[in-house]
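Apart from one protein chain that is not included, each protein chain of the complex appears where it belongs.
This part shows chain A:
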Amino acid sequence: MDQGIPVNVSERLTVNQAALQTIFHNCADIMIRTLQRSDHSSVMLVYIEEMTDSRELEQIISACMISHDFERLTQYKIVTRLSDLVAKILKGCTAILIDGKPYAYIADLTSFEQRAINEPSNEASIRGPREGFNENLRTNLSMIRRKISNSQLKFESHQAGELTNTDFVVAYIEDKVKPELLEEVNRRLQTFKANQLLDSSYIEEYIEDKSFSLFPQIQNTERPDTVSSGLLSGRVAIIVDGSPNALLMPMTFWSGFQAAEDHYERFIYVSAVRILRFLLAMMSCLLPSIYVALTTFHPQMIPLALMLSISASREGIPFPTVIETLLMELMFEGLREAGLRLPKAIGSAVSIVGALVIGEAAVQAGFISAPIVMIVAGTGIASFAFPSYSLALPFRILRFPLLLLGGFLGLYGVAIGLMFILIHLVTLKSFGMPYLKPAAPFNKHFWKDAIVRMNKRFESAIKRQ
């Protein structure tokens, strides 16, 4: 604080007013109103107009005019330090300062426009709750609290970001969470030293185990039910004000393959779908590289009829298969990236042009052989089958080094690449939990809720025994 500004709230209203006006100069949104009461004493209200409920404000003003005694208005907090007062005002509270009192009353009349609770667009589900987080921390917390009405559910409030002063909450269930995990999360949160916290991803990058890994080690979700089920299984969640994505830790590889509705649908269907997702994930990563490796290094491994038709469609194609596949994969990724943020009106134009570039026209022009189009399309479909967008990203990227390895070294190269990926995954840990658990190290939970999901009744019957 500048010199000349007192530390505490002064008894004299004029001093306070001068101090606040210095602090809030050029802040057009902050209103400082001085009211003259009937007994000629003054009352000062400081608030942000857009963040305050005007009707309640009116009630306060009228109360100020009539009543002399603020002590009985118990829902107001009393603040004596000026810096606290400033912080509260910036959060949207209304400050009431009265001449002759060395403190200020703080009333929480915050009310501002917020996005309605929508269905989470990135994690839609057919069955199960449709609500998703929005940008308001309080709303988000209330959604979790409504699902877990238990005093064991704790919300530890924190603030971070030297400039943004963003609130965030560490949520956990005291009975379920391992103390070491909670301690570790809090220890890592201490290291968060940025001056801004605009989204939960800021925290994620600071506290994850290996920032340079391609694989996400902290799960993010827009769904309160996913967060709740994570909390109930002893995980810790971090919810940041202004971000609709909550963080859940620790994360395992398998949780990336689990959609929220996996726990709401019938278990046999879910198990089948999860296996399908897993196969598609492998496909999205390996299909182009294996195709290239087989056709350029090991044609004896392809059945004759298939190979002859591939060979026929490759007649007169100018590029080697690796380059061909690489070009088409790049084209596809480009199309995907271009279509992501386009306005809807232009979006259809991109898809029409895209269908020309990656499709029949490219084949007929003789640039690209037809099987490559199939391979790229298959890879594309497979890469959309991930329930978690952030786990789909490493598979998308790894496709390219594997493709190059397959193109230069054949299946041997693909095997080398896979080996390196597996070594990395096996050594990776998320907050002390092995990333591939329960597959490596293997335990019987693998059959409960990893690649298949066990029947809940059956599972609890076993537990009771």
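In this section, a contact is a pair of C-beta atoms (placed from the backbone, for glycine too) under 8 Å apart; a residue touches a chain by one contact, two chains touch by 3 or more; residues count from 1.
As a working rule, contacts and distances are computed from a predicted model.
Novice: As a check of understanding, state which of "Ger(X)C family spore germination protein", "Chitooligosaccharide deacetylase", "ABC transporter permease" or "3-methyl-2-oxobutanoate dehydrogenase (2-methylpropanoyl-transferring)" is the UniProt name of the chain not shown.
Specialist: Going by UniProt, the chain not displayed is called "Ger(X)C family spore germination protein".
Novice: So which of A:Val7, A:Leu35, A:Ala272 or A:Ala312 would be touching the chain we can't see?
Specialist: A:Ala312
Novice: On chain A, where is the contact patch with the chain that was removed from view?
Specialist: Interface residues of chain A facing the absent chain: 295-297, 299-300, 304, 307-308, 310-317, 320-321, 407-410, 412-413, 416.
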